[in-house]
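I have a structure here, written as structure tokens, and I will follow up with some questions on it.
Note that one protein chain is taken out, while the other chains of the complex remain in position.
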Amino acid sequence: MLHVNEINVHRGRVRVLKNISFRITEGEICSVVGPNGAGKSTLINSISRILPLKSGSIHFCGQNVGRLPPHSVVELGLVQIPEGRRLFRSLTVLENLEMGGYQGEGKRKRSETLQMVFSLFPILKDRKYQCAETLSGGEQQMLAIGRGLMCLPKLLMLDEPSLGLAPLIVRIMFDVIERLNRNGMTILLVEQNARKSLSISDRGFVLENGLITMSGKAEEIASNEHTKKAYLGL
Amino acid sequence: MTMSSPGKKLYTVLIVPLIIFLVLPIFAGSYLLHIMIFIFFYAYLSQCWNILSGYTGQFSLGHAAFLGVGAYTSSFLFSQYSLTPWVGMFIGALVSLCVGLFIGHICFRFGLKGAFFALATMAFAEILRILFLNLPSMGGAQGLLLPLRGNAPLLYQFEGKAPFYYIALIMMLVSVAVAYAIERSKTGFYFKAIHQNEESAEALGVDTKKYKVIAVGLSAAMTAFGGTFFAQYFMYIQPDNTYSTFVSFDIMLRSIIGGMGTVAGPVIGSFILTPLAEITRSFLGGKSGAHLMIYGLILMAVCIFLPQGVYPGIKKWLTRFQSE
Amino acid sequence: MESVKIIQKGTFIVLVFLFVFGLLPGESFAEPQKIKVGIVVSKTGPVAFMGRDALLGFEFATDRVNGAGGIKSLGGAKLELVVGDNESKPEVGMSETERLIKEGVSALIEGGVSSIGFAVTQVAEKHKTPMLVPLSVADAITERGFKYIFRLDFKASWTARDTLRCVKWLGESSGKMAKTLGLLTEDTMWGQSTAKAWKSLAPKYGFKVAGHFPYSKKVQDISPTISKLKAARPDIVLQCSYLNDAVLITRTMRELDFNCMARIACGGGHSDPRFIENVKDLADYIFVLHMWHHTIKGPGTKIQDTNAAFKKRYGEDINDWASYCYDAILVLADALERAGSTDRQKLRDALAKTDMNIEDSDIIHPFPMRFDETGQAPAICPITQIQKDGEFTVWPPENAARWPIYPMPTWKERGMR
Amino acid sequence: MALLEVQKLSKHFGGLTAVANNNFVVNQGEILGLIGPNGAGKTTIFNLISGFLRPDQGTIVYKGKEIQGLTPHEISRRGLMRTFQTAQAFPYMTTLQNVMVGGFMHDRNRKRVEKSALETLEFTGLVEQKEKKAENLTIGDSRRLEIAKALAGRPSLLLLDEVMAGLNETEIAEAVELIKKIRDRGTTIFIVEHVMQAIMSLSDRIIVINYGRQIAEGSPEKVAKDNRVIEAYLGEEYVIE
Partner (left out) sequence: MNLDTIFQALVSGILTGGLFALVAIGLTMILGVLKIVNFAHGEFLMLGMYLTYYCYNVLGIDPYLCLLISIPIFFLFGVAIQRILINPVLKSPMEIQILLTLGLFFFLQNAALFFFGPYLKSIKTGYARAIISIGSVNFSSTKLIMFLFSIAFTLVLYVFLKKSDLGKAIRACSEDSYGAMLVGINVRNVYMIAFGIGTACAGAAGTLLMPVYYVDPYIGLTFVMTAFVVVVLGGMGNYIGALVGGFIIGLTESLGAALFTASLKQLATFVIFILILLLRPTGLFGARRM
């Protein structure tokens, strides 16, 4: 479904991603594990076309997205839920969600998707007319995911969805992710909480210093000695 | 990082234009001298601005305030108490220093940054302009007409242009020397550190507020000397030609065009912009507005194609050219 | 080292620059066949409109002098105008004056507002180049002991004197003497100094100042000021306004129903033909102090003929600024004729001995054109009144073309409210 | 002996409690670790100690004097210096100049500062990068630079905020060595770190916080076995209700 081929990405003069290649097949959850600053967010941002590629190509559903503007990538169904949520803080919850379904297919199916999001996160329905910034951290993360869902993603990329959240909320988040996956959504998950994310993933890879140092089945990675030591705190 | 060999080279390179500048008044006509005075004078003012805005990154849109305070102080003392502007300019600098410290203190105390600081300085200059327009003791809108005393070097008045030329040249050289000294001193390191990362500078023991206020004060005091020069050269000042926002624009444009935060930037900017204004005016002055239209176009072109200023832009281009 | 490269490149730029300017010729004097006359006017900037009118006057007079055979004592040499733009800024004016002097002009003529006048006259004096001042009115211009500056027009303080004389004459001739004055002035040099003169002169003529209301000429809404003026109830309003504020004030006066016995405005915006264009009949009954007006009654039809010729060429009457600029060229031509030389010193001496008048020369101002030791001519300020069918000179009585309508009818009486 | 003593330290942002009633000491000469989940308040504690934030409550006593309420530069001049989580160098200065900024704290003589800055670069292994602009450094080098800048100010207590984030294994080993070397020179170190292998091997003691509250304190071995720590931070499965 997503085919990332030999991409190199620079930030300033620093090469952050070095010849990264991987594939994501439809219906799976794939986890990216790695230390802070290894280039995980850079990876997601280059797939979203926020950051330019130095070389390499990205194909999504057979289409080359390496030259498209960011909003067209979203329209194709390649949607990112960014780290730090990036909500429109002074807009209401409803307005935030509407912005998710701003264009194309998302706009046409807006009211249906809205119902879906509200059934997924009932709390958002109650807070419909509140400003986003008045929500708690967990609610904001739900809103961020809801807003992403409004774009009708085929592949959802989540960047640190459990960052700074209470354990209970983290559990809900992971539940939601699994549920979305069961309903047929493909998911690329970047998570600090490697143990948790690997446990729900089908596949995963480890990104260190801009290189993929390991990839394979999630269980394999979780049981690897190195990853255990470095990221699982065991 | 030793300075001795490049240092020597630097002096030899410097000496050629310096000799040309020194002997220029012998063979140059009055008009060329006049333009040169303008170039030096604006290079000086722009360097003063650069010390604050280029190095410290605190963008001032109101340097006319300091120019005006300097000009008014020395001229007022001269016309009312016959105090020679040679002394008056130091008093002017002192007053301007106080104004600068005041503006700096209250702006930075409340943490004004970026566009907010810029707009605040612009407002301060406007306030001074309106105030002086309505201060009868300062001549109000009529401004101050300096008493003519013929050729009186002790009173900062001269028959010809050459003395003004040398004064402007010295002012420019002094400002360059000051900027150069600052760049290599602790203060300069701190200024640049504040510009590039204020939080980090603070963590490294830099009293960022103090150094920002120092930068405003220093820049203000130096600009005031320019004010006295302005008054003595024109012999007439009024709020609209000293405190005007356009004067502030004129001052800062040279630095930005030449390259902010570099020693040479303001000088290069002035050598480009001042003659440019003269040339466009003498060639295109025939139709109202044409030359200033060109001027505006050039400014926009610089922003789009050489956003770091002409000097760093050219340097970058040259290095690329050499490496290829 | 970075700095070394900076300096190297700096040197390069300096050398290129010097080369470019070095190619320009040094100071040289014009061929006798052509006498270069330098003119420093505002072609751009906020007072550009003034510069444009001044240029018409200069051009018209120059063509007239040249058409009549040029300067005969110099073998029929023609005048050639070299125009510099001061961008309405004193420092640019200085710069342009320097340039013109470098280009070898024999004499200079200033054509701008007083603040620029100050600056440029200083340059001329320094270079011992005679300069005629047809437009700047600040008193101090001829009070600095300069030797090369000759002013054709009046001093600003004389406008205060003449307006008050006119008000007094209006009262005496109609039997309805005004008592109080309201001063409504813009707040730059011109307005402030005139207001000062009015305040000090008013008691001498028996008037009381009911209030002084300065405002900024860039005003966006004048109604608070007018409503204050209204509250002060002056019999006479004396005004110093530029064009934009004059338009605004006139409209606002009607809007707020402000009435008085007479409004007398000192030149500036009110004397601009575009004033009436912009306010139409609201302008009626306003007295305007002019530098000159084409309805001035002079000997014979000389003034009318000159004006007609001008109007034929440019489609408009000679206005205040153009009139003095026109005379300035004639005065200069006369001096050149007498000096028989383009030498600046000789020309200066000839100018100092100028003695022309409207009867036996082509000048169009009805006062003798000669300069006292300060370089000042004894100018008078004619006052006109805008009436339904046009604007006519009403004062001084000996040059008047019409009888004034005084006191002016109220807005209600005029059916405009 | 306590070099830094924190009592009843609290900080709220709006309704959110970032740090709640923290009490701990940093002893002279030790390496104290501070761990906890993202958003637990670690960086806030560093910001409070270094003066970038004012505490709502509590006292911070450093070298026997209360320092809460002082500005950051005043605190750093007393020898309590910090690094930042995201490397915050002066991007357009060279590495050497970056370090010199810190060095000017105790000396205004440019030559001497330059000399001691070179020594610091030598010490931190950056000397080959001295003419490189900071913006062009690799992640590893910019982390070192972050430490070097602070070291130039000759701190007696150094707060290190995730200086190993994003480093690979060899680099982490080097960083651990460097930190040990710094401690051996007599600088007390208070460190926030996510890299477990590093913090476990470095620290003499470790404090664990969650939701702004201290949930455990003690030797690395003890903390690693603590149930609450495993639950909150080390990532054991949550108990299903």
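By written order: A, B, C and D. Residues from 1 in each chain.
The definition used in the following text is that a contact is a pair of C-beta atoms (placed from the backbone, for glycine too) under 8 Å apart; a residue touches a chain by one contact, two chains touch by 3 or more.
It should be emphasised that the depicted structure is a prediction, and the values quoted were computed from it without experimental measurement.
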Among the chains presented, those that the missing one touches: A, B, C
Among B:93, B:120 or B:194, residue touching the chain not depicted: B:120
Residue among C:72, C:128, C:179 or C:228 that touches the chain left out of view: C:228
Touching residues (missing chain, whole complex) on subunit A: 48, 50, 69-71, 74-75, 79-82, 85-91, 95-96, 98-100, 102-104, 106-107, 147-148, 150-151
Interface residues of subunit B (partner: the chain not displayed): 53, 59, 61, 106-107, 110-112, 114-116, 118-120, 123-124, 126-127, 130-131, 133-134, 245, 249, 252-253, 256, 260, 287-293, 295-300, 302-304, 307
Missing-chain contacts mapped onto subunit C: 44-46, 48-49, 51-52, 187, 213-216, 218-225, 227-228, 230-231, 243-244, 247-248, 251, 254-257, 274, 278-280, 416-417
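Please note the rule applied: only the chains that are shown with their structure count from here on.
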Between subunit C and subunit D, the fewest steps along chains that touch one another: 2
Chain located farthest away, centre of subunit D as origin (C-alpha): C
Approximate Å spacing (C-alpha centroids) for the pair subunit B, subunit D: 43
Where subunit A and subunit C are represented by their mean Cα positions, the distance between them in whole Å: 74
Subunit A, residues touching no fewer than two other chains: none
Touching two or more other chains - residue numbers and ranges from subunit D: none
Chain-level touch network, classified as line, ring, star, complete or other: line
Pairs of chains, among all present, that meet the touch criterion: A-D, B-C, B-D
Residues on subunit B engaged by subunit D in the complex (per definition of touch): 1, 184-186, 189-190, 192-193, 196-197, 199-208
Residues of subunit C defined as touching subunit B within the complex: 1, 3-11, 13-15, 17-18, 20-21, 24, 26-27, 43-44, 48, 52, 83-85, 87, 89-92, 94-96, 98-99, 101-102, 115, 118-119, 122, 126-127, 138, 140, 144-145, 187-189, 191-193
Parts of subunit D lying in touch with subunit B, wherever the complex brings them together: 50, 52, 71-74, 76-77, 81-84, 88-93, 96-97, 100-102, 104-105, 108, 110, 113-114, 130-131, 149-150, 152-153
